[in-house]
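Every protein chain but one is kept in place in this view of the complex.
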Amino acid sequence: MKKIPHIKSVETRYLEQRETLLHGLARLDRRGFMKVSIGAAAAAASAGVVNPFQSFQPVHILGIGDADAAQPGFTFAYISDSHLYARKVNDRFVRQLLRAVDDVNALNPQPDFVLYGGDLAQLGAPEELELGAQILKSLKAPVHMMVGEHDWFLDMGEKWRSLFGKETYSFNHKNVHFIVLMSVHEKDFWTARGMSPADRMHTVAGLDNAVQSRFEVGAAQREWLKKDLEQLPKSTPVVVFSHSPLYKYYRPWNFWTEDADEVQAILAPYERVTVLHGHTHQLLTNRIGNIDFHGMLSTAWPWPYAPQGLPALTVQMNRPNPFDPNDGLGDGTINVHPDGLVDALYQLWNRNPIDVRATYLASGGKTDRPPATVAASY
Amino acid sequence: MTKSNARIRLTVATGVATLVASLAGAAGSAPHGALDMQAQQQRLDGLLANSDPLHPANIDPKIWLEVVSAKDNALTPERVALGRKLFFDPRLSADGTVACATCHDVSRSFSDRRNVAEGIRDQLGRRRSPTVMNAALFQVQFWDGRAASLEEQAKLPELNPVEMGQPNGDAVVKAIAADAQYIAMFHSAYGRAPNYPDVGRAIASFERTLIFLDSPFDRWQAGDAQAVSEQAKRGFDLFNTKGRCASCHMINGANPLGTDNRFHNVGVSARHQNFEALATQALGILRDKQGAAGTDAIDKLALTTDMSELGRFMVTKNRADIGAFKTQQLRNVAIRAPYMHDGTMQTLWDVMDHYNRGGETNAYLDGGIEPLALSEAEIDDLVAFLFTLTDRRFAQENEAAYTAQKARAAKERPFRDEALAQRQVLPFEQRVFGKPTLH
Partner (left out) sequence: MGRTTLRSLVPSLRACAIVVGALILSAATGAGADNANPAPVNSLHGTKEVRLCDNQTTVRIAQNTPATRENGQHIAQALMTKWEAKNPQAAKDWVAEENEMHEVPPPADNHKLVGTGQNSTYGRVTAKDVEIWNRETYKLAVQGSQVFHSGAQLGSEIAVSCDMCHPRAANTHPETYPKFQEQLGKVALLRDMINWCIEHPVRGKRLADDDPKMKALEAYILAQRKGVALDYGRH
């Protein structure tokens, strides 16, 4: 693993990157257009303008000529939590996944890869998983899959494995080590009750169904994780994909990983760790020790914020409007800087995008705060 | 490419519209196809014969006084009279051919029955002329809400190069300042010499008298069960349920107009637009312009360039507003063809087809727009309901419009797409797969 040179302070680096964005842009493609706007907004923020991320400020474009300044790091996109039923059962969820695929395919330039964040199917049925697989095939960028509980508990992962391969794996991309975990194991609650596979799946499918167990990574997988990280230099950036949050947010809704503390302990020695998780269907930001946590948006439906346990760093996205079945939903792009720090750009449908930057987390919430919430969850 | 096709379609459609208008006999002897100003005013007298201009019927008086009325422009008969005179006066335009009433013609539902308006020197704009009827009840004016009030709105078309073409407000005032009658009326209305802000105020005052909310629907809601047909009643029910219309076009005691005063991209003509390129272009032009200069710039871009299609985005610069236009009122909708911001839909059946199929897919489509799976009978019911929203003073025009639209819809339904409407093909499916292949 190449050692990443540590040159400047985080703050200086980000200031410089903002300048680069403002002055170095040649083409304003869709993604670039937003980056510019956000950069401009950030500049406006530093000039004291209120609510800089609420709208795009007019951008001062300085001529054409030099190509895009060297993009820091790389970008990948995510789509998550589509909860597909068979098409004839629910067309709306299918349409929404198609919209996300359209969004990602329209990104210019294309992301390095796309992460699918789990819960592709709603009831783990083969036809649901196959429908999802077929739609995701039309993504132009390569896809890395991650499993969610809705995909798993009908047949304990059989169909998932046959379609997408192992549920736990790791890979390297550029200078970052990526780990994909199956973090939604549950202790057996179904055998004693004599449940059928369908019953078991229905139980797990209910977020608020108390009969199921709490999510966990499990001892076996924690061992695997330890081994996987063994040879990795501590300075290598690590990004963990997990369906459950890998921390403890709200137990009754399984916004929770039972062995989170153990998993965090295994990750703690590494200088730059980011966890990207699904399941929560909302904008979520947390930092525990040196680990940054970002929740992914869903394409199917938004969850409200839990009554307790909301991480202090999270600036809630606005309460979704139920008339718009796309509100509070979307997809996202993750910008990975060369030093492995991560900005999470939430591409909310029919809303302005929200960029949760590494500087925000690193500063403990003091700088680059996302736009204030107007209407919070009740 | 698609853009030139669109322009050709627009030109052809305009031509057809003009032809139809002249054949219909409503065309008159004023320039640009309007009815003669005198004749218009006579019609107006007839329409307003039984109404009290200062206290319109069918509106909660508290809302009228506190929400609708302007704080610095209390409604008086003098101001209404002055505004009326200005409204019908073509001298306000650069070549003396275009008055407000040219595009907001009393005999053409206070609009012009065109897909895009025609101004001085026969130049065409980019958007349909909204009706002045009930416009006082909107929270903002124009398709993109760039004018916060009627007063603001009334000061912009005079200065737009393709509408009335004056270089500035002073030129407008100069055109009328020598008229002794105007001088007297300005004095009695506002106590001062003619000036441009008062021109806006006076026209706004006149427009506040144009309230037309006395329709069969209102009579039905007030308790007359015979006022509308059973079909229309079914249509109203669909409007509030399966049709999903009510969430943007809610129409009830609190909202008589049938609008939520918000802006939505419902995917009209979206297939022709490269929104990203247009947005970039617009941001580049508008970057340094604030306040009045900004509004002025938007006014010009909105009516003379392709950036018109960005709608509300040019005003707010919010990505969420790309391609979004103000929810229009449904009052008297049946006599206000053609429909949508660019007038591309000729009949209410076309409008139903558009929504039934889930609009035109684009990356900024309002998420509330989705295929509705309405049947033909249900569409007929909805249209029947919409025809009950026409003020009784226009009953004859309403009948004629029903006959004309029905005949036209029987011949062609260009926006109809059963596969999309019945959800056999889904929005975005075509863009993702290139062709519908999901089955």
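Letters A and B name the chains as they come in the text, with residue numbers starting at 1 for each one.
We take it that contacts are C-beta pairs under 8 Å (C-beta built on N, C-alpha and C of every residue); 3 or more make two chains touch, one makes a residue touch a chain.
Please read these numbers as outputs of a predicted model, since none were measured by experiment.
From the set A:R222, A:R319 or A:R369, the residue in touch with the chain omitted from the display is A:R319, counting the whole complex. One of A:G73, A:P245, A:P302 or A:P370 touches the chain omitted from the figure, and that residue is A:P302. Although one chain is not drawn, its touching partners on chain A can still be listed: residues 85, 89-93, 122, 203, 206-211, 252-253, 301-304, 306-307, 319-323, 325, 375, 377-378. One chain is missing from the display, and on chain B it is touched by residues 241-242, 244, 246-247, 250-255, 260.
Going forward, only the chains that are shown with their structure count from here on.
Interface of chain B with chain A (complex): residues 244, 247, 276, 279-280, 283-284, 286-289, 316-320, 363-364, 366-368, 370-371, 423, 426-429, 431-433, 438. Chain A meets chain B in the complex at residues 28-30, 33-34, 37, 54-61, 87, 91-92, 94-95, 98-99, 101-103, 105-106, 134-135, 138, 323-327, 329, 349-353.
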